[in-house]
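Heads up, the thing below is written out as structure tokens.
A single protein chain has been removed from this complex, and every other one stays in its place.
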Amino acid sequence: MGAPSRRLRLLATTAAVAAVVAAAGCGGDGDDASGAKKAYAIGFQGPLSGENQQLGINAYNGMLTAVEAFNRSGAQPFTLRIVASDDQGVPEQGPTAAQKLIDVPDVIAVVGPVFSGPAKSSEPLYSQAGLLSVSPSATSPQLTDLGFTSFYRVISPDTVQGAAAADYLAKALKANRVFSLDDRSDYGVGLSASLEKALRDQGVTVVHDGLNPTKDYTSEATKIIAAGPDAVYYSGYYAEFALLVKALRGKGYDGEILAGDGSNDDQLIRQAGARTAEGVLLTCACGDANSDPRAASFVAEFKRVNSGVRPGTYSGEAYDATQAIISVLTRNGATATRTSVREGLRAVDIPGVTKRIKFDERGEVSDSTVYVYEIRDGQRVVLGPTSTLTKP
Amino acid sequence: MGDPVAQLAIDGLTVGALYAVIALGYTLVYGVLQLINFAHGEVFMLGAFGGLYAARGVLPGGDGAPGGLASVGLVAIGIAAGGLAGAVAALGLERAAYRPLRRRGAPRLAYLISAIGASMFAFNLAGKEFGRQNVPVPDLFTNGTLLRVAGAEISTQTVVIAATALAMLLAVDHLVSATRLGQSIRAVAEDAECATLHGVDVDRVIVAAFVLGGMLAGAGGFLYAMTFNASYTMGFVPGIKAFTAAVLGGIGNVRGAVLGGLLLGLVESFGGYLLDAAYKDVIAFAVLIAVLLVRPTGLLGARLGRAA
Partner (left out) sequence: MTSDRPAGPPPEPRRPDGHPPSGAAATPPDTPIPSDTPAPPAVPETRTPSAGELAPTGLPSVAERVSQLRARAGPSGQPGGRPAASRGTSGDPPTAPTVDLRTTDRPAPTPLTGPPVDGSPAPRKRRAARVAGGTSPRRRAGAGEPAGRSSSWRRLGGCLVLAALAGLVTGPSGDAERPLDGARGSLTGERGLIVLALALLAWLTLTCWPWLRASTLGWSRRVTASARDWRGGARDRSGPRHRRARRRWRRLAAATRRLRGGARRGARLVLPPASRRRRARLAPRRPSLAEAAERPGRAAAESGRAVGEVGGGVGGRVTAARLDEAGIVPPRDEPDRTVPDPPGQERADEPEAVLRAERAPDPVGPWHRTWAVRSKWEERSASAVPAASAPPAVSAVPSAARSAASAAPPAGTRAARAPARPGWWSRGVGHALALAAAVAAPLLVSTAAQQSMVNDIGLYALLALGLNVVVGYAGLLDLGYIAFFAIGAYTTAYLSAPDSMPWHAPFQLNPFLAMPVALLAAAVAGILLGGPTLRLRGDYLAIVTLGFGEIVHLLANNADGITGGARGVFGVPPLSVHVGGFHYTFGLDPLPYYYLLLGLVVLVMAVLGVWERSRTGRAWAAIRQDEVAAEATGVRTVRMKLLAFAIGASVSGFAGVILASKQFFNPQTFGLQASLLVLTIVIFGGMGSRLGVVLGAVVLQGLAFFLRDRVPAADRFIYFGALVMIMMVFRPRGLLAPRPRFAGAHPVPAWAAPTAATGVAPSPRSAPARAVPPAGDVPADQREESQEGRAP
């Protein structure tokens, strides 16, 4: 057919592509301000896609619960909406995601970033723009030391978690030799550093290794088994931890396997397989709202808003962060600006579903309890706070 | 726990067998088309998902792994489905990304870029359809230690992977060296014009090379997913490694791909243990570069025709 059909094909393809793009674009999201009330937007930055997206989705759902409840109550002269920005959990996407939120003039505060790495790279922009960011889960200890004026978090830093985990390992599990593996991310390095320091203070032998997230943990498992530890503690996220657990158990390792709050998610059980994940222990500075009787109403509300899905890790924390912002907005009424919200957060003091929300001058919360979870029969079960578990 | 040399060797050979299986796809396509099929990793990934969903379809229970013969059957189903999915993916790739370029006599670099574009398209579409998290294969068998050899623990999984990969490699070797199709492939790899003079349908041979490579990669993908969970980006790193293995052994050479794969697996395993585990990839590439500097055509030379 030669040239005519070739040109036609080119034309047809271009037209098709353009039509497809236009059609795809036509289904864009439309946000509409409701009625005559002023509409504020709260931003969300977290991993909504990517390997460890579940944690971001959990946080987003928690935030959504708070916003929906607030809008439904209608007591205030303003309504809220969420503007979500996906940073995929990786630090190099942080600035772009942050800029996207900064550029929306309606956004007066941000819940996030969820992970520590993107937090570190986004906070300079937030600080420069004067936009408040309250993170539900960024636990890297250095985040509050870098001088960001816009960073607050409603979860204890990893120094607390590391110390509590060391306590548990030494006293409850009575481990003499611990292999500490981290994933070389901001979060992992911070957690493993504080863990190892606390373990050494307790007199436990520690072997350290760092391995970038990968799929093949076979040789690492060999190395770990060759070191003969009583327990393995992994500081990283659940996707890689599942593979590590599979590799270790596949090679017949039968010591204890533990991990930090980044691995604390039901996805771990799914990805490692219930049988393989049996007996894995997890530490987290977050409580489990599902088993906390005081958070029952939150759980019910969460399920209602999110079509029956149970709250996951960081859902409660995100809910609390949103509530903190809402309390500031309530105080300011309909005249809130980014500056006023940022300055007003210092004075927040509310009872949250996970802990009492009260910030110190560095942006940390004062309350901190670390819980231990165990995977039993394919479910994550809270064993209790470390303080209780390590009592002799 | 004693000297882990045997353990490392077994692990290395197992992973190496997987790399070899994927590397065969690269080698076959390169042999007939002189084209580096950068999208082969996505064929691997799509095969993995195909096998995964087939396994899930047959065993929806999720947790109860049947034992014995049922397990074998399930694994066989998974591998077959993976191979089929890989073959279909490779076929689609050839028709969509390469054949139009061949028809138009495009410069060779266009094939490379088209492959890159196809790879991007395929894995992002898979991510869209299958979700962007790791997807586990349901337990098809109870994975425990099967044997103990010289201090190495050989698990059921290792045996399954090694046996399947070995069977596939032997089958392909036989096919390429002793069947008519293999003869055609070798003929086209040697000289396509002369092959047509002898009555070989070049188009069909090219399709056959793609399909064969795709079947292997798909089956390998299922095996890989059984161990390491499937995800939409799973094709990238094993693809590069398998490609390295193919070049190490001599690209275009079937036996070279096998040798390269096994060698690469061993190097990775030992290197990862001796040095920082993170450096094992560095070692693999360093070995590759060293070999190419000394012997630019790879260990066994570059001619598919010489495979038999």
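As written, the chains take the letters A and B, and residue 1 is the first residue of each chain.
The rule is simple: a contact is a pair of C-beta atoms (placed from the backbone, for glycine too) under 8 Å apart; a residue touches a chain by one contact, two chains touch by 3 or more.
The shown structure was predicted, so the numbers you read here are calculated from the model rather than taken from an experiment.
Here the missing chain is touched by one residue of A:A69, A:V189 or A:V299, and it is A:V189.
The omitted chain makes contact with just one of the residues B:L146, B:L166, B:L181 or B:I240: B:I240. Listed residues B:A6, B:L146, B:V159 or B:L292: the one in touch with the omitted chain is B:L292. Taking the complete complex into account, A:Q128 is the one of A:Q128, A:T149 or A:T388 that touches the chain left out. The chain omitted from view is touched by exactly one of A:A41, A:A66, A:L80 or A:I102, namely A:I102. Touching the omitted chain from chain B are residues 30, 32-34, 36, 38, 53, 56, 92, 95-97, 100-114, 116-122, 124-125, 127-135, 188, 191-193, 196-204, 206, 236, 240, 243-244, 247, 251, 276, 278-279, 281-282, 285-286, 288-289, 292-293, 296-297.
Contact between chain A and the unshown chain involves residues 1-10, 12-13, 16-17, 20-21, 23-25, 28, 49, 86, 90-92, 94-96, 99-100, 102-103, 117, 120-121, 124-125, 128, 183-186, 189, 210, 212.
What we mean here is this: only the chains that are shown with their structure count from here on.
Spacing of chain A relative to chain B, judged by their CA centroids, is 36 angstrom.
Across the interface of their complex, chain A is touched by residues 1, 4, 7-8, 11, 15, 63, 65, 132-136, 138-139, 142-145, 153, 155, 157, 227-229, 231, 234, 237, 268-269, 272-273, 276-278, 280 of chain B.
Chain A meets chain B in the complex at residues 49-51, 53-54, 184, 209-212, 214-216, 218-220, 222-223, 225-226, 228, 239, 242-243, 246, 249-252, 267, 270-276, 378.
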